[in-house]
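Omission of a single protein chain aside, the complex is shown with its protein chains in their original locations.
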Amino acid sequence: MRRYFGRKLFIYALTFFLAATIDWMIPRFMPGDPVQNMLSRAALHAEAAEVMHGYYTRAFGLDVPVWQQYINFWIALFHGDLGTSVYLFPQPVLQIIMRAVPYDIFLLLPAILLSWLAGNKFGAFAARSKWLDNTISPLGYILTATPYMWLGILLAWFFGIVLGIFPIAGAYSFTMRPHLSWAFVGNLLKHWFLPFASLFLVKFGGWAIGMRNMIIYELEADYSHYLEALGAPRKLVRQYAYRNAILPQITGLGLDLGVVVAGALVTEVVFSYPGIGYLILAAIQNQDYFLIQGCFLFIIIGVLLANFIIDIVYVIVDPRTRTGMQGETV
Amino acid sequence: MRKSILFFTSLLVALSLVLAACATPTPQVIERTVEVPVQQTVEVPVEVPVEVPVEVPVEVTAVPAEAPTATYARGETLYVSGAAWGPPSTWNPFVTWAHANTTGIVGNVYETLFTFDPLTGDLTPWLAESGEWSDSTTYDLKLREGIEWSDGTPLTAADVVFTFELGEQYAALWFSPVWNYLDSVTAVGDYDVQFTFTDPLYQEWSNNLYNIAIVPQHLWEGKTEEEITSGANENPVGSGAYLYESHAEDRNVWVRNENWWGTKLLGLTPAPKRIVDIRTASNNIALGMVVKGELDLSNNFLPGIAELSKKGYVDTYFAEAPYMLSANTAVLFLNTTKPPMDDPAFRRALAFAINVDDIVNVAYAGLVRAANPTGLLPSLEKYVDQDVVARLGYSYDPAQAQQILADAGYADVDGDGFVEAPDGSKVELEVTCPFGWTDWMEAINVIASSAQGAGINIKAATPDYGAWNTALTSGTFDMTLNNWAGMSNTPWTLYNLLFRHPIQETMGSGNFGRYDNQEMFDLVDALARVPVDDEAGMKAACADIQELMLTDMPMIPLWYNGLWAQFSNAVWTNWPTEAADTPDTLPATWAGYWQMGGLLTLTTLELAE
Partner (left out) sequence: MTEPKKKNEFLYFALRNNKLRIGLTVVFFFLVLTFVGPQFTDYTPYAYVNPMGAQPPSSEHWFGTTMFGQDVFTQFVFGLQATFLVGIVGGGLGTLIGVVVGFVAGYRGGIVDEILSTITNIVLVIPTLAILLIIAAYLEVRGVFTESIFIGCTAWPWTARAVRAQTFSLRSREFVDLARLSGMNTWKIIFQEVAPNMMSYLLLVFILQFGGAILNAATLDFIGLGPMEGISLGMMMQYAVLWGALHLGHWWWFVPPGAAIMAIVGALYVTNVGLDEVFNPKLREM
């Protein structure tokens, strides 16, 4: 078990190192000059443009050699300093991201967990009879094949505009200021519901299909037939099948995180939900080096953390990993 | 077991969210205990990477005595959008490029000495009571007595002197070039300021008068260079009609300053107690909110407004096309360093080859107007020399374009349907605009296809904003659109953009096509030195510029972008329109427009029945 976690941690550390390096590298070789872009926004009076350009280039540390920028990047990273945003100047990147993270957790955690639980339940349910299979499975296929943004657009259009019962932009009403009250929490939830629903539905379809197929594999496995031959009740056989089928689903949860992040990104764009996905797009459009890096780092850290938690859960659920067998997963 | 964990987790998540949302800074009345040294100038060695300040010295903020409201009463609140490019990030009136994110910081919180009315062309004294040139190099300014900063300190001549001297001290401030021709600023009395100039650029100076925001000396003299030039200046203390109340990622909330001097001295009171300035991620969200009456004034560019206006969902300045006032000129800059665009005949032919009508009617569905060939906005029409335009103007006429080309020796030698240059080389050009600027993307498609129709091979391309901007400022583009000169009191603003000089390696703020003609530069400089009250002199100077511009055609003004404004009469009424019985101000919330009638519009609003 120690080796198992040791290996995992090594991989994660290596992943983080490489991801951070890529992260540092890519935006730096983007075309264009971020300081110039930023200043060109001033439009009004750019008399001082030259002076300001030099000033901000120094302020952002872009005037030192590239290798030194890389070293500075790591030094700053270990100090928890992700730099200053160009686009939201002069706010520190960390502060901007910390404001966005709660919305992501609020959106993603329930969407991931609930869709996983519900999907597994319904998938197992579908494997029970031909009739259920014929109703749940097609629905699952349709949902899982739906592009996130299209479902988002449809939900926004139908519930937000045609029926007008849900707001379709922002995290809470423009008529409110944040405070602790039922009215405000209700308002938060109302804004949260549609983005959550579009993420949940697509994921739900995927998990249901996955579970259904897994169970069918398991039910056709030799041990199931053997159990049945021994006269074990169908319910018991299904229970065993479910327990075995859930393992790959847990692994799948870890592998799927990157996809969910992508889904959350477009969903946030459709609903203008102020999470990291929304932020990273704005950062890219404004060529904000530091903000892009920060967002990406946070996504990586989030995904790695989640993977690690899933590894721990896996060890708890699958006894084989505990008794020294090396996990086949990551 | 699993369920309870899940429940607990979701509870935790929900709670964290509520707390996070609540964590937005709110104004607090804090006793200021920091001793501010009388005159503290901190020299910052330039080589050291500059730490960007985030913590700002605590300032006293005057906030209405009542507790901050949780839900804003609809009848007291004005919802606006369309000015913010991104989440609010700074409240520093000198960080001009971020103003779009916190529109109103100049105009509503910090104020300018004068305001400007683009519809009449008049400069109106604001913080100033009067201002005049006592001789050709001395400008005497008299401040109004009785103006107070929102912390109760009086606004005096010392504040004005202090503000201007910041520009002398810090080159990074946008208005520091004023010191190229300004010699000194002195407080003659408590309310009198004298400016003496070495080489007065009257046009630029008049423009500065309504753009430089005056800041309080007693709060700003203790700030460091970084704080002044780039600090976020949270909890701003200004002299204006509104106070900062709160902000979030997608909004800025301003609350009315009940002690504002304007009420006493000018008899003006803004009607809305609160302004919620909303940043919409995309224009279509604003569209939805306007339709629902959740937004009172949208300054976004909204497609389909003609349709909505007909159905009665929204109102616009004009009841018919173009619906909007014109706000700035979209100019097609031609890179005059590249053949064949170094040939005036070719440039002139191009001007006749572009189907501006299609841009106006199809790409914009009639929301904009074709530009006057001089590029001057309708509000500056009196400076257009009609005789020059009649002789040298242009309009869409492919036959004429082909004639000019043929006369200049351009002919389709290889029979591909497109002309070749007189020396036989192929003409293959690209017209660009940033990717994602959808209305412009449609417009350059029209430019390319109509030019092709006239035999000039032009293709439309939409590089990324960054790449586009690099090409623009470093002069590697062929031809591209730009509209960086907005409404102004002087034609000099436009000509300063079009003929900026000297030509440098990077042209960051104008003359992107690198049109290098000393004669033109001299003409623009001559205009800059004409006193603003010498209308005849200005007209004469403009006529010379226009004559040369339309002869040489270094760039082609195409259409006027609108002052996008659509408003709802559901809650607030009496919006400015062309109708005679409505106010003659601008329905605008863009940065820079508050002192151009935006604030006055708020003072004439009325609650709907």
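Here the chain labels run A and B in written order, and each chain numbers its own residues starting at 1.
To be clear about the criterion, a residue touches a chain if its C-beta (ideal position, glycine included) is under 8 Å from a C-beta of that chain, and two chains touch if they have at least 3 such contacts.
Here the structure is a predicted model, which means the values were calculated and not measured.
Within the whole complex, touches from the chain that is not shown fall on A, B.
Screening B:151, B:192, B:464 or B:584 for touch with the missing chain picks out B:464. Interface note for the absent chain: among A:62, A:117 or A:284, the touching residue is A:284. In the complete assembly, the contact with the undisplayed chain comes from B:282, out of B:282, B:403, B:425 or B:504.
Residues of chain B that touch the chain left out of the display are 282-284, 287-288, 291, 302-304, 307-308, 362-363, 365, 435-436, 438, 442, 445, 461-464, 467.
For chain A, the residues touching the chain absent from view are 11-12, 14-15, 18-19, 22, 26-27, 29-31, 127, 130, 133, 141-142, 144-151, 153-154, 156-157, 160-161, 168, 209, 213, 216-217, 220, 255, 257-259, 261-262, 265-266, 269-270, 280-281, 284-285, 287, 292, 295-296, 299-300, 303-304, 307, 328, 330.
The criterion applied here is as follows: only the chains that are shown with their structure count from here on.
Centres computed as Cα averages put chain A at a distance of 38 Å from chain B. Interface residues of chain B facing chain A in the complex, by the touch rule stated above, are 2, 6, 9-10, 13-14, 16-24, 26, 46-47, 49-50, 52-54, 68-72, 74, 77, 79, 85-87, 89-90, 95-98, 100-101, 171-177, 211, 229-232, 246, 248-251, 253, 276, 278, 280-282, 285, 288-289, 292, 294, 436, 464-467, 469-470, 473, 484, 486, 506, 508-510, 592. The residues of chain A lying in touch with chain B in their complex are 30-34, 36-53, 55, 58-59, 61, 84-85, 87-92, 95-96, 99-103, 105-106, 109-110, 113-114, 117, 160-161, 164, 168-172, 174-181, 183-185, 188, 269, 272, 274, 278, 282, 285-287.
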